[in-house]
Every structure is written in structure tokens, then in C-alpha cells.
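Coming up: chain A.
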Amino acid sequence: MVNSRWKKYWQVLTSNNIGLFGLILLVIFLLIAILAPILAPFDPTDRVGAPFTKPNGQFLLGTNDVGQDILSELLYGTRISLLIGVIAAFISILLGCLVGIVSGYYGGKVDAFLMRLVDLVLVIPFLPLMILLAAFIGPSFWNIVLVISLISWASPARVIRSQVLTLKTKGYVEAAKSIGTNIKVILARHILPGVIPIALSQFVLAASHSILIEASLSFLGLGDPFTKSWGTILYYAQARGAFLTDAWIWWVLPPGLLITTLVIGFAFTGYSLEEILNPRLRKER
Partner candidate 1 sequence: MNTVLSVENLSTYFKTDKGIAKAVENVSFSLNKGEMLGLIGESGCGKTTVAQSILRLIEYPGKVVSGRVLLNGKDLIKASEKVLSSLRWKEISVIPQSAMNALNPIFTIGDQIMESILLHENVSKREALQRTKTLLELVGIDGERWKSYPHEFSGGMKQRVAIAMALACNPKLVISDESTTGLDVLTQAQVIALIKSLQKKMDLSVILISHDLPMVTAICDKIAIMYAGNIVEWASTEDLLKNARHPYSQALLNASPDLGNPEKEVVSIPGSVPNLVNFPDSCRFHTRCPHAFDKCRQETPEFREIKNGHYTACFLEEEGNHG
Partner candidate 2 sequence: MDKSTLLKVSNLKKTFIKKSGTFLKRKKTEVYAVNNINFEVNKGEILGIIGESGCGKTSTARMVMRLMKETKGEITFEGVNLCNLKESETNKIRKKMQMIFQDPYDTLNPGMKILDILMEPINAHEKGLTYEEKYQKVIEAIEAIELRPAQDFIHRFPHQLSGGQRQRIAIARAIILKPSFIAADEPTSMLDVSVRAGILNLLLDLRKKMGLTMMFITHDLSTASYMCDRIAVMYQGKIVEIGPTKKIIQHPSHPYTKALVAVVKDLNHFIKNREKLILDGEVDSTKEEKGCPFVARCPHKEAVCHTQVPELEDVDRGHSVSCHCHIELLEKTS
């Protein structure tokens, strides 16, 4: 049953064109990230050509202000963007699960307090806050991850809480209680298995948000200057005036497109996962 349930999710996911498309995009990006050293023609940190070279046979997307190959930068940047997105999403989901489950299962004052906290995080205008935070604790890979996680755990917490509330009213949860099973076991055996699928879809959506946020932060110059993500590349392009010259075609457009595509990949996968897990949506199609 458990196996067949997963098999069914898989079937619905792949029978759904949007989901399949998203999944294919994600696989492609994953491969690029893993195979970056093989795919990239140069080491992105080496100054291999003259600064501001236009695209030619050797440098397909030209070089940047210090003569590094932009294509190689982009290929390696996939690693950073993907990694930050995934790690930040993972941490925020972990936080979200914890808050959601505790809040949903225990209810009462704990719930009220945690939900007010969630509301607070949700209504704060996130960009100014993040800029402030990032500027305050300084730009580094882990600081970026931390900032993103702190901002994006709230919405998954809410979704997971509502799932826990539904699960809590299931007869088998009440039965477990009446048997005398202690709360930790009830949470692990009866609640968690129902939460994981939802958490998964939330994770995918959170990853797409995280990637966007990272790109925005880096573009504003708050990214880690030593690990160049797509956002950082855009930042330098902006700083060196690429937006004002022809160079935007090979220096600005490609990272922009990559960010968009990756976000779309995550979003499509996430939405169709959500559809699978929410039968009401599925029927409406």
C-alpha cells in the first residue's frame, strides 16, 4: 500500500504534462551542476581572455570585466544557485514542519503564539528586512542561506499545521490515543507519514522561492563574492555597465534566463505535486 501509494503519486506526476516538464528541467539542471567541470571549457576563476571580449568561437558568451569565461561562470554558478536554493528550502521546511506539527497537534496557547509569529513573519516586507539582515551579518554563503530560511519557513508551517489538524481528527489517531500510545509515537507513526508528502511539495516550492531570493540578494551585491552564483554574475554585469552596452545580450540575458527556467522547473514540479496531494484539485481537471 505504501509502495503503491508512491507509485500512484509517481504516475500522476508523470502523466501530468506540466509536472513532467518541471521534473525534466530539474534533472537537466542537476546534471549541469554535477557535470560542470566537464562541461565548462575553462576554470571560471582563471583569467583566460581579454576583458570584455565579445562572444566568439573560443568564448561562446564572451568574457567579463576581468577576462573570465562567462559560459564557464554560468555552468559553475548552477551549483551555487541550486545548492543555496535546496539547503535554504530544506532548513525552512524543517523549521516549518516543527512549528506546524507542534502548533497543529498541541493547539491551545502554543498554537496561538506560534501562529501569531507566523503571521508576523508573513506580513513583514521581506526584501528590506533581508537587505538589512544580510548587510548586518555580512555576505557569505551560509549567511545567505540563514537569511532565506528565516524568512521562508512561515508559509510551509501554516500549510503543514492545517494538514496536521485534519490528520488529528482521523479516527485512527483518536484510537491510538485511547489505546494509550504516547504522543511521540502517535506523531511518528500516524501524523508524520501524512505530513511528509505535503512537506515534499512545500519543499519544492520553497526551493524555487529561495533561488529567486538568493538571486535578488546577490544582484544587490549582498551575495558571497567568492562563490559566484547567477545572481552575483548579474551583480557584476550591472556594476560594470553591461546593462548599458551590447554586452547585456551575453552577460545579462543568459543568467536571467537560467534563473527563470530553474524557478519554473521547481514551480511546475511543486504545483503538480500539490495537485496530487490535494485530490479536490485533481478532480477539477
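We adopt the following convention: a contact is a pair of C-beta atoms (placed from the backbone, for glycine too) under 8 Å apart; a residue touches a chain by one contact, two chains touch by 3 or more; residues count from 1.
In picking the candidates, the idea was that all candidates are chains of the complex that A comes from, given by their letters.
Source: prediction; values computed, not measured.
Looking at 1 or 2, the chain of this complex that touches chain A is the one numbered 2.
Residues 1-2, 5, 170-172, 174-182, 185, 189-190, 193 of chain A touch candidate 2 in their complex.
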